[in-house]
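Every protein chain but one is kept in place in this view of the complex.
Here the chain labels run A, B and C in written order, and each chain numbers its own residues starting at 1.
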């Protein structure tokens, strides 16, 4: 796949705080919305100063090709995300994107193989900010008339995000919280069995903390489900040059390191060694 | 003199751009306005992040004891001043002040000797941002009924600052510009001779680029005028600990290093070796 | 949590401090008493004291770099006699341990400083700043060579019975060989790191940013170098270490403890915010409470390398380097 990433300076046109810690940023850009596929990310400079030094990766929450805008969902966790969240509307943000390989979908202009069938049921499993790449994905699936269930896990109800956004798409949005303050109490992975059905091919798309991904991958293997996961690793270049962001592909005893930024961030569950 | 400096977090309450590059910042603080004397400075952190690392020194442009506010005049010259100038109203700025010894005035609660007489004429000579500490000084002098002339030199008319502010105080404000775009063309030092008078004791207060200070100090020595200058040197601690900010006191062949932050920033022309 | 009593006291050999947070040499002075309560500090380390008054280097003496500070103060100080007469009595007004940092240009100067300060009441320990050039040996820095370091420390050792700290420079191939030489010579505590040698030039004037030319780099920029060196020395030697280099908050301090430091000193951080040392003491107390720990000792050297991880290996003595 030939990358179509560009170095751009996009204007931040809207800020919308979703929770105390998560802000939705809307950028206008002539290229990225048209080029991007679900699961891809942008690599941006939180500040025009050289501090923090490195760029930060953010998934495309969604794009609007017609309006020429794209959205990111940014959780404030450290210095880079804090600075980014404090940028003002109309400021320019320096970014590279779209980057990485998105989810395997038949409409990725043929770049990745067909993995969707009309008799499929699509289970999106997201833990916390793992929800970020899923809106774009769910929309694409719904546009093709697919059945989409979003299982979202958070620590507590004040971290539950985007339920109305997904419901508007026509996806079923099911929540679990670890403290039981909203939805079922417990881990989101425990919701999965309920939504498995014998008569449909189940396709799982997962993103979130390592522990969750490990569970989902193991469950998929056990049940023979099609499963793809989107990984996070520390990045330096974001382009495939530095080999910072590697994950293991193969088996625990016989593996190869692959780059999350270039060979991922989406990988098939079968090939991954999730530690 | 026992320093009354405090570590405070002051609220930025007003921003007022004076020129393209100079912004007047008004802070509210319960201590500094009451403690400060003209010529003192504050040492502030441009950003709550540790970048830039060091604090930056800014002269007190003026204080308002009653309202409990003080003003700084900040010229954007590098990363620290840029960040500071971009802070928003209502943000807190971490600062230490008031610091240093101010101008020698009889009303500095006796901490410095009387150098003002009713038969004096006070010539303030400022080059560029050297104007910053002078409003507070001019106000104090005018409050005591003194005759105050402000000679202000800039490169060009768009850098001329605060003429109305000084006129409102009742001071004569005379401008020279290097390109002749406003006032007399030439260096501000060339204005001085015009304002020397035989019948009054002349007191000069100078602040600005090194070249200007050197000229003013030499002229004062030649003419036997009382002259004090406010110096700038790179500071690290601002408190007198690190001995970064030294200047030479004594003679070229026999000098001692004194700290601008603690022993100054105001020095008597007689004692200084200006290089 | 929150219930167990935290005891911050640390034992650096014979030197017992009520807490492990110091202020580093050259970055703290009596003036700080106006802004913070210095009696809360584990100890104060003075600016370097030399035998005779030193005027210091020509300004500019500091230059801010990316997350760092380059300085060449040049050991400006009024000399040891003045220190004993004027400086020491001021510090003694405060109930805080005082460590006197000394610097010399010859071995004899270090020895003489040790002798003079040995009798001084209120001086709790001496710290030998061995990052100075040896004028006798053509200006080679004492601290870059194990033998020269040994000579300085043993000369001081024979003149003082006070706790003796050797302060190491990072500008060396093998910090462990220097550390070992200092311990063999009688240093009971090591402090590290001093500044990294560096140079900055103004592209407009072509002049060095510092009047002197070269300077020493400090601040957060150098923290990873400092943490690494602490750990190297910790693995090699059984001696209490004071960790220095870019510490700005309690999490930085914890990093140094985990690497093997038993105390830390804040240097450039005092310029950033004079409250940093006190904030570290508070933050550390809370951190230990939350972890259910009793004191700093529970952290010292507790970094957990992955099983199978390898460390960079270093020659054990200068001799070993020659193959």
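By definition in this document, a contact is a pair of C-beta atoms (placed from the backbone, for glycine too) under 8 Å apart; a residue touches a chain by one contact, two chains touch by 3 or more.
This structure is a prediction, so every number in the text was calculated from the model and none was measured.
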Full-complex contact with the absent chain, from C:37, C:85, C:108 or C:137: C:137
Residue among A:213, A:247 or A:272 touching the omitted chain: A:247
Option from C:221, C:242 or C:296 whose C-beta touches the chain left out: C:221
Touching the absent chain when the full complex is considered, from A:6, A:144 or A:157: A:6
Missing-chain contacts mapped onto chain C: 58, 65-68, 70, 133, 137-141, 144-145, 147-148, 171-174, 196-201, 203, 205-208, 211-215, 217, 219-225, 227-228, 231, 246, 251, 254-255, 258-259, 287, 302-306, 309-315, 318, 320-323
Contact footprint on chain A, counting only the chain that is left out: 2-3, 5-7, 45, 50-55, 94, 96, 233-247, 256-257, 262
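Criterion: only the chains that are shown with their structure count from here on.
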Centroid spacing, where centroids are CA-atom means, of chain B and chain C in whole angstrom: 37
Chain centre separation (chain A, chain C; CA means) in Å: 47
Set of chain A residues in contact with two or more other chains: 51
Shared-contact residues (touching 2 or more other chains) in chain C: 67
